[in-house]
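Have a look at this one.
Missing here is one protein chain; the remaining ones are kept as they sit in the complex.
Labels A and B are assigned to the chains in the order they are written; within every chain, residues are numbered from 1.
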Amino acid sequence: MKPARNHPAYWAFLVHRVSGIALALFLPLHFFVLGRAIDGEAALDGFLRWSHRPAVIAAEWVLITLLAAHLAGGLRLLALEFLPWRDWQKTLAALAAAFALLAGLAFALAR
Amino acid sequence: MSARREARLWVVQRASAALLAFCVAVHLVTIVYAVRGGLSAAEVLSRTRGNFAWMAFYALFVFAAAAHGSIGLRTVAMEWLGWKKSTADLLMWFAASGLAGLGAQAVYAVVRP
Partner (left out) sequence: MEVNELRVNVWRGGADGRFQQFAVPRRASQTVLDVVTYIQRRLDPTLAYRFACRVGMCGSCAMTVNGAPRWTCRTHVDRVARDGALEIAPLANMPVVRDLVADMREFFDKWAKARGQFTPTRTRADEFAVVKPASRQRMEADAGIECIGCGVCYAACDVVKWNRDYLGPAALNRAWTLANDARDGGQKARLHAVAGDAGCHSCHTTMSCTELCPKKLSPTRSISGLKRATLAIVLRGEDGE
């Protein structure tokens, strides 16, 4: 990381962009699997059984965390762009990170 | 002309973001609720089949995600891959139609009575 970029807002930008790319690539797969439900429960259940592998659960956990990060980071951006300016952007970025980890944790505990 | 188009894409990106903020929040809660005690097709489909509220919700979600994701990919293609605007536009339309098409199919599959 170049020194000019090593600060919280740049990290927030990188997380937002990388999570966005990952989610956009994941979505077609997600839709495809749900589309199997048209052939009845059995087809979907076949996939869900496959998804019980630890590696798949880990990948799910990563995706949930990325989704939560993209949500919280996106709310931060909307606040920066549309609300009157305040000098608490670094706090916002920290809150977004905390929210993403909490969502990931909630998923891990529930799963 | 180009500047106005870019600015309008920016507006669509922010408007879809606001919709998605709501949808994703609901989605995250639903996920955590649904995976407790293991995910099963029967459980998921019993919630969604023939339910008009879920259908409307997921249709809105898919539509907003298709718009938001495709505009985002266009920007990334230009900035990180150095694509020309015209090529990136093609990617955007391809991603938007692909996501909307697959998404609509998925929504139909899980909510049809």
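Rule of thumb we're sticking to: a residue touches a chain if its C-beta (ideal position, glycine included) is under 8 Å from a C-beta of that chain, and two chains touch if they have at least 3 such contacts.
Please read all numbers here as calculations on a predicted model, not as lab measurements.
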| message | Out of A:I57, A:L77 or A:A108, which residue would touch the omitted chain in the full complex? | response | A:L77
| remark: Residue positions on chain A contacting the omitted chain are 2-5, 7, 9-10, 13, 17, 77, 80-82, 85, 87, 89
| query | Touching the missing chain, which residues of chain B? | reply | 1-8, 10-11, 78-80
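In this section, only the chains that are shown with their structure count from here on.
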| Rounded to the nearest whole Å, what is the centre-to-centre distance of chain A and chain B, using the mean of the C-alpha atoms as each centre? | 14
| Residue numbers on chain B that touch chain A, as the complex places them | 14, 17-18, 20-21, 24-25, 27-28, 31-33, 35-36, 39-42, 44-45, 62, 65, 69-70, 72-73, 76, 95, 98-99, 102-103, 105-110, 112
| request: Quick one: which bits of chain A touch chain B in the complex? Just the residue numbers, please. | output: 17, 20-21, 23-24, 27-28, 30-32, 34-38, 41-42, 44-45, 48, 51, 64, 67-68, 70-71, 74-75, 77-78, 81-82, 103, 106-107, 110-111
